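Handing you this structure, nothing more for now.
Note that this complex is displayed minus one protein chain, with the remaining chains in position.
A and B are the chain letters, set down in written order, and residue numbers restart from 1 in every chain.
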Amino acid sequence: MTLISVDRVSFGYTAERRILDDVSFAMESGDTVGLVGESGSGKTTLLRLLLGLARPDSGTITFDGASLDPRNAAFMRQFRRQAQIVFQDPYSSLDPRQKISSIIAEPLRSLRIPGDHRQMVADALSSVGLDADAAGRYPHQFSGGQRQRIAIARAIVAGPRLLLADEAVSALDLTTKIRIVELLASLGTRMSLLFVSHDIGVVAALCRRIVILERSRIVESGDTAEVLARPQHPYTQRLLASVPRLSLKDTRS
Amino acid sequence: MSDVAASPNRRRGIVSLTLMAGIMLVGLHIAIGLLTLVWLPYEPNAFTGGRLEGASLAHWVGTDRLGRDLFTQLMIGSRIALTVGLGAVAIGATIGVSIGILAAFASRWLDDALAATLDILIAFPTLLIAMLVVAASDTASLGSAIVALGIALSAIVARLTRILAKRVLVMDYITAARTSGSSWPKIVAIHVLPNIWPTLSVNFALQFGLAVIAEASLSYLGLGAPPPNASWGRMLQEAQGTVYTAPLGAIAPGIALVSLAIGVNLLADGLRARIDAARTLS
(Lines give C-alpha, C1' and ligand atoms only; values in the text may rest on other atoms or scores of the structure.)
Protein backbone atom coordinates (compact mmCIF):
# COMPACT_ATOMS: atom_id res chain seq x y z
CA MET A 1 0.00 0.00 0.00
CA THR A 2 1.31 3.43 -0.89
CA LEU A 3 1.83 5.62 2.17
CA ILE A 4 3.31 8.71 0.55
CA SER A 5 3.06 9.72 -3.04
CA VAL A 6 4.92 12.76 -4.34
CA ASP A 7 3.75 13.59 -7.83
CA ARG A 8 5.54 16.10 -10.08
CA VAL A 9 6.22 18.49 -7.19
CA SER A 10 8.01 21.79 -7.83
CA PHE A 11 8.86 24.47 -5.32
CA GLY A 12 10.84 27.68 -5.58
CA TYR A 13 11.06 31.23 -6.61
CA THR A 14 11.40 31.12 -10.36
CA ALA A 15 11.53 28.52 -13.08
CA GLU A 16 15.30 29.13 -13.47
CA ARG A 17 16.08 28.89 -9.78
CA ARG A 18 13.92 26.05 -8.52
CA ILE A 19 14.51 24.51 -5.11
CA LEU A 20 12.59 21.41 -6.18
CA ASP A 21 12.02 20.67 -9.84
CA ASP A 22 9.44 18.11 -10.98
CA VAL A 23 10.09 15.67 -8.14
CA SER A 24 8.16 12.39 -8.03
CA PHE A 25 8.54 9.35 -5.82
CA ALA A 26 6.39 6.99 -3.83
CA MET A 27 6.89 5.27 -0.50
CA GLU A 28 5.21 2.03 0.52
CA SER A 29 3.77 1.57 3.97
CA GLY A 30 6.30 -0.17 6.22
CA ASP A 31 9.25 0.70 4.01
CA THR A 32 12.50 2.38 4.96
CA VAL A 33 13.52 5.00 2.43
CA GLY A 34 16.70 7.08 2.38
CA LEU A 35 16.58 10.46 0.71
CA VAL A 36 20.19 11.35 -0.13
CA GLY A 37 21.36 14.76 -1.21
CA GLU A 38 24.15 17.26 -0.59
CA SER A 39 23.72 20.91 0.36
CA GLY A 40 21.50 22.74 -2.11
CA SER A 41 19.89 19.53 -3.34
CA GLY A 42 16.48 20.55 -1.99
CA LYS A 43 16.15 17.69 0.49
CA THR A 44 15.31 19.95 3.45
CA THR A 45 12.59 21.70 1.43
CA LEU A 46 11.15 18.38 0.34
CA LEU A 47 11.01 17.36 3.99
CA ARG A 48 9.17 20.57 4.92
CA LEU A 49 6.62 19.84 2.20
CA LEU A 50 6.21 16.28 3.45
CA LEU A 51 5.58 17.64 6.96
CA GLY A 52 2.91 20.01 5.72
CA LEU A 53 4.94 23.04 6.86
CA ALA A 54 4.80 24.46 3.35
CA ARG A 55 2.86 23.79 0.14
CA PRO A 56 4.33 22.90 -3.23
CA ASP A 57 4.00 25.50 -6.00
CA SER A 58 2.86 22.77 -8.33
CA GLY A 59 2.26 19.05 -8.13
CA THR A 60 0.60 17.06 -5.36
CA ILE A 61 1.59 15.13 -2.27
CA THR A 62 -0.75 12.50 -0.88
CA PHE A 63 -0.53 10.73 2.45
CA ASP A 64 -2.43 7.47 2.75
CA GLY A 65 -4.45 8.35 -0.33
CA ALA A 66 -5.56 11.80 0.90
CA SER A 67 -4.14 15.09 -0.31
CA LEU A 68 -1.64 16.57 2.16
CA ASP A 69 -3.07 20.05 2.49
CA PRO A 70 -1.81 22.26 5.37
CA ARG A 71 -5.01 24.33 5.14
CA ASN A 72 -7.23 21.35 5.87
CA ALA A 73 -7.29 21.44 9.68
CA ALA A 74 -9.18 18.17 10.15
CA PHE A 75 -6.81 16.26 7.89
CA MET A 76 -3.74 17.88 9.47
CA ARG A 77 -4.78 16.81 12.96
CA GLN A 78 -5.00 13.20 11.79
CA PHE A 79 -1.74 13.60 9.84
CA ARG A 80 0.21 15.09 12.76
CA ARG A 81 -0.62 12.06 14.82
CA GLN A 82 0.67 9.75 12.10
CA ALA A 83 3.84 11.52 10.98
CA GLN A 84 6.53 12.75 13.36
CA ILE A 85 10.06 14.05 12.89
CA VAL A 86 13.54 13.81 14.43
CA PHE A 87 15.99 16.62 13.69
CA GLN A 88 19.74 16.81 13.19
CA ASP A 89 20.84 19.01 16.07
CA PRO A 90 20.00 17.42 19.42
CA TYR A 91 20.87 20.72 21.12
CA SER A 92 18.30 22.76 19.25
CA SER A 93 15.49 20.24 19.13
CA LEU A 94 14.73 20.10 22.86
CA ASP A 95 13.38 23.12 24.74
CA PRO A 96 16.05 23.79 27.40
CA ARG A 97 13.49 25.02 29.94
CA GLN A 98 11.24 21.98 29.89
CA LYS A 99 11.54 18.69 31.72
CA ILE A 100 12.02 15.59 29.59
CA SER A 101 8.60 14.30 30.64
CA SER A 102 6.96 17.47 29.38
CA ILE A 103 8.99 17.46 26.14
CA ILE A 104 8.05 13.90 25.27
CA ALA A 105 4.40 14.39 26.27
CA GLU A 106 3.95 17.46 24.07
CA PRO A 107 2.45 15.57 21.09
CA LEU A 108 0.10 13.74 23.45
CA ARG A 109 -1.15 17.01 24.92
CA SER A 110 -1.33 18.93 21.66
CA LEU A 111 -3.06 16.14 19.78
CA ARG A 112 -5.34 15.46 22.77
CA ILE A 113 -4.52 11.80 22.78
CA PRO A 114 -6.40 10.02 25.56
CA GLY A 115 -4.69 7.66 28.00
CA ASP A 116 -2.19 7.66 30.81
CA HIS A 117 0.39 10.11 29.48
CA ARG A 118 2.90 9.30 32.21
CA GLN A 119 2.84 5.65 31.30
CA MET A 120 3.10 6.45 27.59
CA VAL A 121 6.15 8.66 28.23
CA ALA A 122 7.73 5.89 30.27
CA ASP A 123 7.08 3.39 27.46
CA ALA A 124 8.58 5.74 24.87
CA LEU A 125 11.67 6.22 27.06
CA SER A 126 12.16 2.50 27.40
CA SER A 127 11.67 2.02 23.63
CA VAL A 128 14.66 4.31 23.01
CA GLY A 129 16.77 2.69 25.71
CA LEU A 130 16.60 5.35 28.42
CA ASP A 131 15.80 4.89 32.10
CA ALA A 132 12.39 6.00 33.33
CA ASP A 133 14.00 8.47 35.77
CA ALA A 134 15.17 10.54 32.78
CA ALA A 135 11.63 11.98 32.70
CA GLY A 136 12.28 14.25 35.67
CA ARG A 137 15.48 15.81 34.32
CA TYR A 138 16.31 18.65 31.91
CA PRO A 139 17.94 18.45 28.44
CA HIS A 140 21.30 19.91 29.53
CA GLN A 141 21.84 16.92 31.80
CA PHE A 142 22.15 14.61 28.79
CA SER A 143 24.80 13.94 26.14
CA GLY A 144 24.18 14.48 22.43
CA GLY A 145 23.33 10.84 21.81
CA GLN A 146 20.96 10.69 24.79
CA ARG A 147 19.26 13.88 23.62
CA GLN A 148 18.74 12.32 20.23
CA ARG A 149 17.11 9.35 21.96
CA ILE A 150 14.81 11.78 23.79
CA ALA A 151 13.91 13.46 20.49
CA ILE A 152 13.11 10.03 19.05
CA ALA A 153 10.99 9.21 22.10
CA ARG A 154 8.98 12.39 21.50
CA ALA A 155 8.53 11.41 17.85
CA ILE A 156 7.22 7.92 18.59
CA VAL A 157 5.19 8.56 21.75
CA ALA A 158 1.93 9.14 19.87
CA GLY A 159 2.43 5.95 17.85
CA PRO A 160 2.99 7.43 14.39
CA ARG A 161 2.93 5.33 11.23
CA LEU A 162 5.68 7.40 9.64
CA LEU A 163 8.90 8.59 11.22
CA LEU A 164 10.82 11.26 9.34
CA ALA A 165 14.45 11.88 10.21
CA ASP A 166 16.35 14.97 9.07
CA GLU A 167 20.10 14.18 9.25
CA ALA A 168 19.23 12.58 12.58
CA VAL A 169 22.68 11.05 13.16
CA SER A 170 24.92 13.54 11.33
CA ALA A 171 25.87 15.53 14.41
CA LEU A 172 26.77 12.47 16.47
CA ASP A 173 30.09 10.77 17.18
CA LEU A 174 30.76 7.57 15.28
CA THR A 175 30.21 5.20 18.20
CA THR A 176 27.00 7.03 19.18
CA LYS A 177 25.92 7.20 15.54
CA ILE A 178 25.99 3.43 15.10
CA ARG A 179 23.79 2.96 18.19
CA ILE A 180 21.20 5.49 17.03
CA VAL A 181 21.19 3.88 13.57
CA GLU A 182 20.53 0.54 15.29
CA LEU A 183 17.72 2.12 17.31
CA LEU A 184 16.13 3.60 14.18
CA ALA A 185 16.51 0.28 12.37
CA SER A 186 14.66 -1.49 15.19
CA LEU A 187 11.90 1.16 15.08
CA GLY A 188 11.78 0.67 11.30
CA THR A 189 10.18 -2.72 11.88
CA ARG A 190 7.26 -1.03 13.65
CA MET A 191 6.74 2.00 11.39
CA SER A 192 7.67 3.48 8.04
CA LEU A 193 10.91 5.43 8.07
CA LEU A 194 11.92 8.25 5.75
CA PHE A 195 15.54 9.09 6.45
CA VAL A 196 16.90 12.28 4.92
CA SER A 197 20.70 12.53 4.90
CA HIS A 198 23.79 13.58 3.01
CA ASP A 199 25.55 10.50 4.41
CA ILE A 200 25.10 7.68 1.93
CA GLY A 201 26.92 5.23 4.24
CA VAL A 202 24.30 5.67 6.96
CA VAL A 203 21.49 5.36 4.42
CA ALA A 204 23.09 2.19 3.07
CA ALA A 205 23.15 0.73 6.56
CA LEU A 206 19.56 1.70 7.36
CA CYS A 207 17.33 1.93 4.31
CA ARG A 208 15.90 -0.65 1.95
CA ARG A 209 15.20 1.90 -0.75
CA ILE A 210 17.14 4.99 -1.79
CA VAL A 211 16.27 8.22 -3.59
CA ILE A 212 19.11 10.43 -4.78
CA LEU A 213 18.60 14.17 -5.16
CA GLU A 214 20.98 16.43 -6.98
CA ARG A 215 20.33 20.14 -7.46
CA SER A 216 16.54 20.13 -7.11
CA ARG A 217 15.96 16.92 -9.08
CA ILE A 218 15.76 13.22 -8.38
CA VAL A 219 18.55 11.67 -10.44
CA GLU A 220 18.21 8.07 -9.34
CA SER A 221 16.07 5.89 -7.11
CA GLY A 222 15.51 2.25 -6.41
CA ASP A 223 16.48 -0.65 -4.24
CA THR A 224 19.45 0.45 -2.09
CA ALA A 225 21.59 -2.63 -2.73
CA GLU A 226 20.96 -2.38 -6.44
CA VAL A 227 21.75 1.34 -6.70
CA LEU A 228 24.94 0.88 -4.68
CA ALA A 229 26.06 -2.07 -6.76
CA ARG A 230 25.18 -0.57 -10.14
CA PRO A 231 24.82 3.22 -9.91
CA GLN A 232 23.41 4.48 -13.19
CA HIS A 233 23.62 8.27 -12.92
CA PRO A 234 27.06 9.95 -13.09
CA TYR A 235 26.28 11.93 -9.93
CA THR A 236 25.52 8.77 -7.96
CA GLN A 237 28.76 7.27 -9.23
CA ARG A 238 30.72 10.36 -8.19
CA LEU A 239 29.00 10.42 -4.78
CA LEU A 240 29.88 6.78 -4.12
CA ALA A 241 33.47 7.26 -5.28
CA SER A 242 33.86 10.25 -2.94
CA VAL A 243 33.00 8.39 0.27
CA PRO A 244 36.20 7.52 2.10
CA ARG A 245 36.42 3.81 2.98
CA LEU A 246 38.56 1.81 5.30
CA SER A 247 38.75 -1.07 2.86
CA LEU A 248 40.55 0.97 0.21
CA LYS A 249 43.82 1.39 2.07
CA ASP A 250 45.33 4.13 -0.04
CA THR A 251 43.24 6.45 -2.18
CA ARG A 252 46.24 8.62 -3.02
CA SER A 253 47.37 8.36 -6.59
CA MET B 1 33.44 21.07 25.32
CA SER B 2 31.12 23.55 26.98
CA ASP B 3 32.70 23.10 30.38
CA VAL B 4 35.88 24.69 29.01
CA ALA B 5 34.42 28.11 29.60
CA ALA B 6 33.05 27.40 33.08
CA SER B 7 33.90 30.32 35.33
CA PRO B 8 36.11 29.74 38.35
CA ASN B 9 34.52 29.97 41.78
CA ARG B 10 36.15 33.29 42.52
CA ARG B 11 34.07 34.96 39.83
CA ARG B 12 30.84 33.57 41.20
CA GLY B 13 31.67 35.33 44.50
CA ILE B 14 31.83 38.71 42.78
CA VAL B 15 28.58 38.00 41.00
CA SER B 16 26.64 37.38 44.16
CA LEU B 17 28.23 40.47 45.78
CA THR B 18 26.77 42.64 43.00
CA LEU B 19 23.43 40.96 43.34
CA MET B 20 23.49 41.31 47.14
CA ALA B 21 24.29 45.04 46.97
CA GLY B 22 21.46 45.52 44.47
CA ILE B 23 18.99 43.59 46.57
CA MET B 24 19.96 45.55 49.69
CA LEU B 25 19.64 48.98 48.08
CA VAL B 26 16.34 48.21 46.35
CA GLY B 27 15.11 46.35 49.44
CA LEU B 28 15.82 49.42 51.59
CA HIS B 29 13.68 51.58 49.34
CA ILE B 30 10.91 48.98 49.28
CA ALA B 31 10.96 48.73 53.07
CA ILE B 32 10.76 52.51 53.43
CA GLY B 33 8.02 52.72 50.79
CA LEU B 34 5.96 50.10 52.64
CA LEU B 35 6.60 51.80 55.98
CA THR B 36 5.10 55.08 54.72
CA LEU B 37 1.77 53.31 54.31
CA VAL B 38 1.53 52.79 58.06
CA TRP B 39 3.87 55.30 59.67
CA LEU B 40 5.56 58.62 58.97
CA PRO B 41 7.72 60.72 61.29
CA TYR B 42 5.58 63.80 60.57
CA GLU B 43 2.47 64.80 58.73
CA PRO B 44 3.95 65.41 55.26
CA ASN B 45 2.36 68.81 54.73
CA ALA B 46 2.47 70.06 58.29
CA PHE B 47 4.78 72.92 59.11
CA THR B 48 6.72 71.16 61.81
CA GLY B 49 9.79 73.31 62.15
CA GLY B 50 11.55 76.49 61.12
CA ARG B 51 12.16 77.24 57.47
CA LEU B 52 15.23 75.69 55.83
CA GLU B 53 16.55 74.18 59.03
CA GLY B 54 19.70 72.10 58.86
CA ALA B 55 19.97 68.49 59.99
CA SER B 56 19.01 67.85 63.60
CA LEU B 57 17.71 65.04 65.77
CA ALA B 58 14.16 66.23 65.21
CA HIS B 59 14.61 66.70 61.45
CA TRP B 60 17.26 64.24 60.17
CA VAL B 61 17.81 66.06 56.90
CA GLY B 62 16.31 69.40 57.87
CA THR B 63 13.21 71.17 56.59
CA ASP B 64 12.17 72.85 53.36
CA ARG B 65 11.40 76.54 52.80
CA LEU B 66 7.89 76.08 54.20
CA GLY B 67 9.17 74.29 57.31
CA ARG B 68 8.04 70.78 56.31
CA ASP B 69 10.15 67.78 57.31
CA LEU B 70 12.37 66.71 54.41
CA PHE B 71 12.94 63.15 55.65
CA THR B 72 9.19 62.52 55.61
CA GLN B 73 9.08 63.73 52.02
CA LEU B 74 12.06 61.55 51.09
CA MET B 75 10.27 58.50 52.49
CA ILE B 76 7.15 59.26 50.50
CA GLY B 77 9.39 59.84 47.49
CA SER B 78 10.59 56.24 47.76
CA ARG B 79 7.03 55.03 47.57
CA ILE B 80 6.20 57.28 44.62
CA ALA B 81 9.35 56.25 42.75
CA LEU B 82 8.67 52.54 43.28
CA THR B 83 5.02 52.91 42.30
CA VAL B 84 5.91 54.77 39.13
CA GLY B 85 8.74 52.34 38.30
CA LEU B 86 6.63 49.24 38.82
CA GLY B 87 3.59 50.69 37.10
CA ALA B 88 5.54 51.93 34.11
CA VAL B 89 7.41 48.63 33.70
CA ALA B 90 4.16 46.66 34.03
CA ILE B 91 2.51 48.75 31.30
CA GLY B 92 5.65 48.83 29.14
CA ALA B 93 6.11 45.07 29.50
CA THR B 94 2.50 44.23 28.67
CA ILE B 95 2.34 46.42 25.58
CA GLY B 96 5.95 45.78 24.54
CA VAL B 97 5.93 41.99 24.87
CA SER B 98 2.60 41.77 23.02
CA ILE B 99 3.81 43.89 20.11
CA GLY B 100 7.19 42.16 20.06
CA ILE B 101 5.65 38.68 19.89
CA LEU B 102 3.20 39.86 17.25
CA ALA B 103 6.05 41.26 15.15
CA ALA B 104 8.08 38.06 15.51
CA PHE B 105 5.16 36.04 14.12
CA ALA B 106 3.97 38.61 11.60
CA SER B 107 4.33 38.33 7.85
CA ARG B 108 7.43 39.88 6.35
CA TRP B 109 5.94 43.29 5.51
CA LEU B 110 4.08 43.76 8.80
CA ASP B 111 7.21 42.78 10.71
CA ASP B 112 9.30 45.25 8.70
CA ALA B 113 6.74 47.99 9.31
CA LEU B 114 6.60 47.29 13.05
CA ALA B 115 10.38 47.09 13.32
CA ALA B 116 10.82 50.41 11.51
CA THR B 117 8.17 52.08 13.70
CA LEU B 118 9.85 50.80 16.85
CA ASP B 119 13.26 52.02 15.67
CA ILE B 120 11.84 55.49 15.07
CA LEU B 121 10.12 55.55 18.47
CA ILE B 122 13.29 54.41 20.21
CA ALA B 123 15.24 57.18 18.48
CA PHE B 124 13.19 59.70 20.54
CA PRO B 125 14.32 60.05 24.17
CA THR B 126 12.04 58.22 26.60
CA LEU B 127 11.48 61.46 28.49
CA LEU B 128 10.35 63.34 25.39
CA ILE B 129 7.74 60.71 24.54
CA ALA B 130 6.55 60.69 28.15
CA MET B 131 6.25 64.50 28.11
CA LEU B 132 4.17 64.35 24.93
CA VAL B 133 1.86 61.75 26.45
CA VAL B 134 1.44 63.77 29.66
CA ALA B 135 0.83 66.94 27.64
CA ALA B 136 -1.83 65.10 25.66
CA SER B 137 -3.72 64.18 28.82
CA ASP B 138 -5.61 67.02 30.51
CA THR B 139 -4.07 67.13 33.96
CA ALA B 140 -0.76 66.01 35.35
CA SER B 141 -1.31 63.16 37.78
CA LEU B 142 0.56 60.17 39.12
CA GLY B 143 -1.52 57.96 36.85
CA SER B 144 -0.78 59.88 33.69
CA ALA B 145 2.94 59.89 34.51
CA ILE B 146 2.90 56.11 34.91
CA VAL B 147 0.97 55.57 31.67
CA ALA B 148 3.22 58.03 29.84
CA LEU B 149 6.41 56.32 30.96
CA GLY B 150 4.93 52.87 30.31
CA ILE B 151 4.13 53.76 26.72
CA ALA B 152 7.55 55.31 26.25
CA LEU B 153 9.27 52.17 27.55
CA SER B 154 7.11 49.76 25.57
CA ALA B 155 8.95 50.44 22.30
CA ILE B 156 12.26 49.33 23.82
CA VAL B 157 10.68 46.21 25.30
CA ALA B 158 8.92 45.42 22.01
CA ARG B 159 12.12 45.62 20.00
CA LEU B 160 14.00 43.35 22.40
CA THR B 161 11.11 40.87 22.59
CA ARG B 162 10.91 40.70 18.80
CA ILE B 163 14.61 39.89 18.45
CA LEU B 164 14.62 37.34 21.29
CA ALA B 165 11.44 35.64 20.07
CA LYS B 166 12.76 35.37 16.52
CA ARG B 167 15.87 33.67 17.85
CA VAL B 168 13.70 31.08 19.63
CA LEU B 169 11.35 30.60 16.67
CA VAL B 170 14.10 29.19 14.44
CA MET B 171 14.93 26.44 16.93
CA ASP B 172 14.04 22.89 15.98
CA TYR B 173 11.92 22.42 19.09
CA ILE B 174 9.48 24.98 17.70
CA THR B 175 9.17 22.99 14.46
CA ALA B 176 8.80 19.84 16.56
CA ALA B 177 5.99 21.53 18.49
CA ARG B 178 4.30 22.53 15.21
CA THR B 179 4.55 19.02 13.80
CA SER B 180 3.13 17.81 17.11
CA GLY B 181 0.04 19.87 16.43
CA SER B 182 0.64 22.65 18.97
CA SER B 183 -1.16 25.91 18.17
CA TRP B 184 0.78 29.17 17.95
CA PRO B 185 -0.64 30.62 21.22
CA LYS B 186 0.41 27.42 22.97
CA ILE B 187 3.89 27.60 21.44
CA VAL B 188 4.24 31.19 22.69
CA ALA B 189 3.12 30.28 26.20
CA ILE B 190 5.07 27.03 26.55
CA HIS B 191 8.23 27.59 24.51
CA VAL B 192 8.77 31.24 23.55
CA LEU B 193 8.01 33.18 26.74
CA PRO B 194 9.86 30.86 29.17
CA ASN B 195 12.95 30.95 26.94
CA ILE B 196 13.08 34.71 26.50
CA TRP B 197 12.04 35.49 30.08
CA PRO B 198 15.53 35.46 31.69
CA THR B 199 16.86 38.10 29.30
CA LEU B 200 13.64 40.11 29.42
CA SER B 201 13.62 40.20 33.21
CA VAL B 202 17.09 41.73 33.28
CA ASN B 203 15.88 44.32 30.82
CA PHE B 204 12.81 45.05 32.96
CA ALA B 205 15.08 45.83 35.90
CA LEU B 206 17.01 48.29 33.74
CA GLN B 207 13.75 49.83 32.48
CA PHE B 208 12.65 50.24 36.07
CA GLY B 209 15.75 52.34 36.74
CA LEU B 210 15.05 54.39 33.62
CA ALA B 211 11.45 54.97 34.69
CA VAL B 212 12.47 56.15 38.16
CA ILE B 213 14.88 58.71 36.72
CA ALA B 214 12.39 59.76 34.04
CA GLU B 215 9.69 60.26 36.66
CA ALA B 216 12.02 62.48 38.66
CA SER B 217 12.71 64.45 35.49
CA LEU B 218 9.00 64.80 34.73
CA SER B 219 8.32 66.00 38.28
CA TYR B 220 11.24 68.38 38.07
CA LEU B 221 9.62 69.88 34.98
CA GLY B 222 6.28 70.05 36.75
CA LEU B 223 4.76 67.26 34.63
CA GLY B 224 4.86 64.60 37.31
CA ALA B 225 2.65 63.76 40.23
CA PRO B 226 1.09 66.97 41.65
CA PRO B 227 1.27 67.88 45.37
CA PRO B 228 0.67 66.49 47.96
CA ASN B 229 2.63 63.60 46.39
CA ALA B 230 6.23 64.24 47.38
CA SER B 231 8.44 63.26 44.47
CA TRP B 232 12.22 63.43 44.53
CA GLY B 233 12.13 65.30 41.26
CA ARG B 234 9.89 68.00 42.64
CA MET B 235 11.94 68.18 45.85
CA LEU B 236 15.00 68.85 43.69
CA GLN B 237 13.15 71.51 41.75
CA GLU B 238 11.90 73.21 44.92
CA ALA B 239 15.36 73.17 46.47
CA GLN B 240 16.88 74.74 43.39
CA GLY B 241 16.54 78.32 44.62
CA THR B 242 18.05 77.60 48.04
CA VAL B 243 20.78 75.20 46.99
CA TYR B 244 23.53 77.49 48.42
CA THR B 245 21.83 78.34 51.69
CA ALA B 246 20.36 74.88 52.40
CA PRO B 247 22.22 72.37 50.21
CA LEU B 248 20.78 69.37 52.05
CA GLY B 249 17.40 69.99 50.43
CA ALA B 250 18.93 69.17 47.01
CA ILE B 251 21.56 66.66 48.07
CA ALA B 252 19.17 64.38 50.00
CA PRO B 253 16.68 63.66 47.18
CA GLY B 254 19.62 63.42 44.77
CA ILE B 255 21.21 60.70 46.88
CA ALA B 256 17.86 58.91 47.25
CA LEU B 257 17.34 58.93 43.49
CA VAL B 258 20.87 57.81 42.67
CA SER B 259 20.84 55.05 45.29
CA LEU B 260 17.67 53.52 43.86
CA ALA B 261 18.93 53.83 40.28
CA ILE B 262 22.26 52.22 41.17
CA GLY B 263 20.41 49.57 43.18
CA VAL B 264 18.27 48.39 40.27
CA ASN B 265 21.27 48.46 37.92
CA LEU B 266 23.31 46.31 40.30
CA LEU B 267 20.33 44.01 40.57
CA ALA B 268 20.10 43.76 36.79
CA ASP B 269 23.84 43.11 36.47
CA GLY B 270 23.70 40.45 39.15
CA LEU B 271 20.76 38.74 37.49
CA ARG B 272 22.46 38.83 34.11
CA ALA B 273 25.64 37.29 35.51
CA ARG B 274 23.60 34.54 37.11
CA ILE B 275 21.82 33.78 33.84
CA ASP B 276 25.13 33.77 31.96
CA ALA B 277 26.63 31.41 34.52
CA ALA B 278 23.62 29.09 34.20
CA ARG B 279 23.97 29.14 30.42
CA THR B 280 27.66 28.36 30.57
CA LEU B 281 27.03 25.39 32.82
CA SER B 282 24.42 23.91 30.51
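One rule holds in what follows: contacts are C-beta pairs under 8 Å (C-beta built on N, C-alpha and C of every residue); 3 or more make two chains touch, one makes a residue touch a chain.
Keep in mind that, in the parts below, contacts and distances are computed from a predicted model.
**Student:** Going by UniProt, what is the name of the one chain that was not included in the view, given "sulfate adenylyltransferase", "Succinate--CoA ligase [ADP-forming] subunit beta", "Aspartyl/glutamyl-tRNA(Asn/Gln) amidotransferase subunit C" or "Peptide/nickel transport system ATP-binding protein"?
**Tutor:** The chain we cannot see is recorded in UniProt as "Peptide/nickel transport system ATP-binding protein".
**Student:** Among A:30, A:159 or A:201, which one touches the chain that has been omitted from the display?
**Tutor:** Touching the chain that is not displayed is residue A:201.
**Student:** For the chain left off this view, which of A:7, A:38, A:69 or A:123 is in contact with it?
**Tutor:** Considering the complete complex, A:38 is the one touching the chain left out.
**Student:** Please identify, in ascending order, the residues of chain A that touch the omitted chain?
**Tutor:** Where chain A meets the chain not shown: residues 38-39, 144, 173-178, 198-202, 204-205, 225, 228-229, 238-252.
Heads up, the rule we're going with is that only the chains that are shown with their structure count from here on.
**Student:** Give, as an integer number of Å, the spacing between the C-alpha centres of chain B and chain A.
**Tutor:** Centres of chain A and chain B (C-alpha means) sit 48 Å apart.
**Student:** Under the stated contact criterion, what part of chain A meets chain B in this complex?
**Tutor:** It comes out as residues 51-53, 76-77, 80-81, 83-85, 87-89, 92-98, 103, 106-107, 110-111, 138, 140, 151, 154, 158.
**Student:** Spell out the residues on chain B that touch chain A in their complex, using ranges where they run on.
**Tutor:** Residue list for chain B touching chain A: 171-173, 175-183, 186, 190-191, 194-195, 281-282.
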